[in-house]
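Yeah, one chain of the complex is gone here, protein chain that is, but the others are all in their spots.
Now for chain A:
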């Protein structure tokens, strides 16, 4: 983790110097957010080492942005830091973005530096989204990502948008520490990481994506070859030579995938599917579903969105010895209520349930703006599992309420 950050900072510095040379004098725009977060866990922890029932943290994420007068060149710097009161591993920083984008008149762009690239259309799992590593310690829903160093060519053609990615630096996944809740019962060792590739985290990954909009359909396909963002965790002992620990092993993988969304009236149909090939296995996985919106329900301006998705994975459910995936045959239903008021109040509820064994999770999110620049949110997450092979099993005592207040500037 430390090594990684150091290397990132170093490359950032070189990057800054390179672009400082070019001598642009346009004004810099500063924005961003500062936030506080509090978590209350309903139950005592599963393990003694874990924090008790309350956890507080502070987060800062400023963004510096510069754009040339004609809009063809832009520069973005977005550092991030969270200070956690309990979990030392969750006190972490990252460069979410440090990039320079050149957009030509002829419809192509060159994007260089640390960036985030999102692919995908579904809500409950992001299968095709493979460019950035997940910042699991930030939140356990997998939506937070670490910045990825890249060179990205993006060209707009009559036949669609073509993206080529060269990814020279791999980021290891973040995990909660010994003190943290919302983690596996056995601690994941962050210091003793191994790779299939002899180049380790300097293996140069490649990706190509084609995406296009035709009528009411948006479609995308991709090919990716490089380090699998998902580590294989194997049981061993930690640095002290006796405490059991899960060691991370990052394989090489080759993946092809397809994502599509189709709007038909008030219904948005979504599909993501991948075929992944590693040294030890090949598998298919799919996430598919829809979102149907009822506009102006109850004779008001409130919109009600109904969501349903199903996930399937050819590896099936694992057992105690081989945990495979959490999404092998799961059903998700959700509802999104947009109040459409001046405060942009919104309510989201979702239930995910494993159709093959007893495990389910429930999320509830409420967000609302206060004044012009403060956003508050309340999240409730309930996790239930009775099967020790299920990845949610370790989280079964971690039902919690999370309150967040972010000030945007």
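Note that in this section a residue touches a chain if its C-beta (ideal position, glycine included) is under 8 Å from a C-beta of that chain, and two chains touch if they have at least 3 such contacts; residues count from 1.
By definition in this document, contacts and distances are computed from a predicted model.
Think of the chain that is not pictured: of "STAS domain-containing protein", "Anti-sigma regulatory factor", "Membrane protein" or "Methylmalonyl-CoA mutase", UniProt labels it "Membrane protein". Summary of contacts with the chain left out: across A:46, A:59 or A:161, the touching residue is A:161.
Of the listed positions A:40, A:118, A:223 or A:284, the one in contact with the omitted chain in the full complex is A:118.
One chain of the complex is left out; on chain A, the residues touching it are 29, 31, 33, 65, 67, 71, 74, 101, 103, 105-107, 109, 116-118, 120-121, 143, 154, 156, 161, 211, 213, 216, 218, 261-263, 265-268, 293, 295-296, 301, 303, 340-344, 369, 372-373, 375, 406, 408-409.
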